[in-house]
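A single protein chain has been omitted; all remaining protein chains appear in their positions.
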Amino acid sequence: MPLRDRPIQQKLTAILLLISGLVLLLTATAFAGYQYWSMRRTMRDMLAVRGRVMAANSTAALAFADVTHAREVLSALRADPHVLAAALYDQDGRLFATYPADLPVTAVPATPGPDGYAFARGRLAGFQAVAEAHGPRLGTLYTASDLDAIYDTFRLSGMIGAAVLAVSLLTAYFLSAALQRAISAPILALADTARAVSGRRDYSVRAPPAGRDEVGVLTDAFNQMIEELQRHATELEQRVAERTRELEARAAELLAANTELDAFAYSVSHDLRAPLRSIDGFSQVLLEDYAERLDDAGRDALNRVRAASQRMGTLIDDLLKLARISRAEMRTELVDVSAMARDIATELQRAAPERQVEFAISPGLKARGDAPLLRVALENLLRNSWKYTGKAARPRIEVGLVEANGGRAFMVRDNGAGFDMQYANKLFGVFQRLHSADEFEGTGVGLATVYRIISRHGGRIWAEGAVDQGATFYFTL
Amino acid sequence: MSEGKILLVEDNPDDVALTLRALKSHNMKNEVVVAKDGVEALALLFGAAGQPAMEELPAVILLDLKLPRINGMEVLQRIRASERTRFLPVVILTSSDEERDVIDGYSLGANSYVRKPVDFVEFTEATKQLGLYWLLMNVAPPAPRRP
Partner (left out) sequence: MALLTALLASLLLQTGPAPEYQVKAVFLFNFAQFVDWPPPAGAVADTAAPLVIGILGDDPFGPFLDATVRGERRGARPFVLRRYENVADIEACDILFISRSEAKRMPAILASLKNRPILTVSDADRFAERGGMIRLVTDRQRIRLEINLEAAQAARLTLSSKLLSVAAIVTPRRR
């Protein structure tokens, strides 16, 4: 668990423990170090003192070559079990007497070294000049002592020290565990409250007050924030309730409107078409049954009547379709625009095989939207292009994707009759046409339908064109 | 040549006239019985107070949807509900091509759904095709045993 994620109590306790532990350790080490150094010094001093005493006692023995007496003097070292060896050398540096008496000569240096004591190879040893006060050097005393005294004392101190350290650490642990609560308790209370607020979204809780230190400030600020939150939440709830009511009312209205529209469309399908059928039908009857009694003008009139009623039928159908677009439910899915365009192209070609139109449809065009509605839109656009390239020499229709207005837009382009940009704003109006009926047939609802469909998808549609140079329709979804 | 009768259920007299004319223009000599609304249609099929049912059930029923009193869907329902007329071919012939109507029609057991075009020439052609198919090609269900 990274350090940052550990609970505060743990961290505080750990810090306190660490510091006290460190302090104890440092102190203990310092003491131990001092003790060791001190012990060595004391030991050396003692050995030196003893050496001086022994040297003083051995002057005569050396001066008068009395080996027996020399050995006697040295044997006084028996009292100290830590003494490893001792030796007396005469004036010429030759070994004179040893302690213990039967010590092998290799246990002591062959010749005396410089005066003084030193720690080496696990023992303290050194040389002391033997001379009478103010007298010439009579010889040298060598003493060697083991360091067990130091080690024993050290071991003892070590154990005591370790025990003290352990007890201190334990005490420190308990104390810190107890004392850290003073810091951590208010923080934990704050954390609990925060969790209650964020977890249960319960804005009625408040953190318990926590004194005047920084944690207290934090707690107060926190409580204030919760109050604000509570207030905001309540406000929001009210507003949401209001809006919901509004929306519900609106939805009810819309539903009513839609139902009306449904009924309307339904009526239209039946009621408006029936009379048209009659008009057309009986005109035809006239044409058929009374043909010999009608002159050209008469026949022409009746034909116009028929044409007009049929056209009205188409208009009604187109309007119905447009109305349906507006109220159909949209289901969003991923649509393969390229495939759809190719499909429509094939249909158009099959319906009019005599026409040779080049189709350039970019592959991999995809969009998110209502598949049937998008199909209607694409059909209308492509049917338009198909229609208006009717007079072009080498008709070509493109479908692709372009960069436009900082985003990407689909594009349907043809090289047909085009339109005057002056009237571009009328393109998508219902029943608006920019060409006369004998140039190109149509009701002027196609683009309005496309416009309605694109709008329902939340997109934009716009067009560019020039007379006899084709038109390009861009749309986003 | 089938001798089956056609039951035309249509309230609009113009449409009736035009349909009859269309049928006649294709030399279909089959008798056409006309019911002006749903009630009449049902009376003809099942009989009603003071009016016996048709002797012979029609070979096909051309049913309009927008009818006064009882509308086309209900008539269809009744037709399909009766053992006597369960298998009678019913062609819905109407101005509407609302999806709802199409679905309802087929759900209730219509055999076919045709939208009446405004153009009379087209209408005549459609009628001819209907007649050809339902009267000549289609094998009618066997007449149920008369009680």
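So that you can tell them apart, the chains are marked A and B in the order they are listed, and the count of residues begins at 1 in each.
To be clear about the criterion, a contact is a pair of C-beta atoms (placed from the backbone, for glycine too) under 8 Å apart; a residue touches a chain by one contact, two chains touch by 3 or more.
A quick note: this is a predicted structure, and the numbers were derived from the prediction, not measured.
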Among shown chains, those touching the left-out chain: A
Which of A:E132, A:D271 or A:D468 contacts the chain that the document leaves out: A:E132
Residue of A:L22, A:A65 or A:A221 in touch with the missing chain, whole complex considered: A:A65
Residue in contact with the excluded chain [from A:D5, A:D92 or A:E354]: A:D92
For chain A, the residues touching the chain missing from this view: 57, 59-61, 63-67, 69, 90, 92, 94-96, 131-132, 134-136, 138
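Here, only the chains that are shown with their structure count from here on.
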Geometric centre distance via CA averages, chain B-chain A, whole Å: 70
Residues of chain A touching chain B in the complex: 265-266, 269-271, 273-278, 280-285, 306, 309-310, 312-313
In the complex, chain B residues that touch chain A: 12, 14-15, 17-18, 21, 65-66, 94-98, 116-121, 123
